[in-house]
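The structure follows.
Only a single protein chain was left out; the remaining protein chains are all shown in position.
Presenting chain A:
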Amino acid sequence: MEIVSAISLWFIPVLIAFILIYGTYKKVPTYESFVEGGKEGIKMAVSIMPFLVGMMVAIAVFRASGALDVMVNWIRPALELVGIPAEIVPLALIRPISGTAALGITSDLIGVHGPDSFIGTLAATLQGSTDTTFYVLTVYFGAVGIKKMGDALKVGLLADAVAIVTAIIVVTFMFSK
């Protein structure tokens, strides 16, 4: 497992060095190319702003009003019937909506139940194997001005649902005795 942490530590520096060496070797005006590419980054960040504000206000209001908690409580009994611990429900619901909130819940679950507990492991796996669909959708489509999303949201959320169910099955299979 030391290899794993070594890779995550060395990946970015090695990548940067490689791009720079290869660019120099191919006689690319590296610094000028860098600046040209970087300019686009500023434009992108600015164009995302309204999309993010719209989505994040809606999510913040939804949480603050208590509507989210009530929804969690509705779904809870149904999930407990199939043996899914209720503690995980808020995380599963929040994960597609807000990355930072999900991370908060995950660390909370790991802290309260212990990192090696079933719930702690399940939370960690869930956090690692799914992504914040609403964020990805807002940022990616917002930046390039896609207004009609087609089936994108449906596909993304269904994929999330599958990921959550898979995580539960895998962790149950590998960790509970």
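Heads up, the rule we're going with is that a residue touches a chain if its C-beta (ideal position, glycine included) is under 8 Å from a C-beta of that chain, and two chains touch if they have at least 3 such contacts; residues count from 1.
One rule holds for everything that comes next: contacts and distances are computed from a predicted model.
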Absent chain [UniProt protein name; select from "Archease", "Ferredoxin oxidoreductase", "Nucleoside recognition domain-containing protein" or "Pimeloyl-CoA dehydrogenase large subunit"]: "Nucleoside recognition domain-containing protein"
Interface with the undisplayed chain - residues on chain A: 1, 4-5, 7-8, 11-12, 16, 19-20, 22-23, 25-26, 28, 30, 33-42, 44-46, 48-49, 52-67, 70, 96, 103, 106-107, 110-111, 114-116, 120-121, 124-125, 127-133, 136-137, 139-141, 143-156, 158-160, 162-163, 166-167, 170-171, 174-175
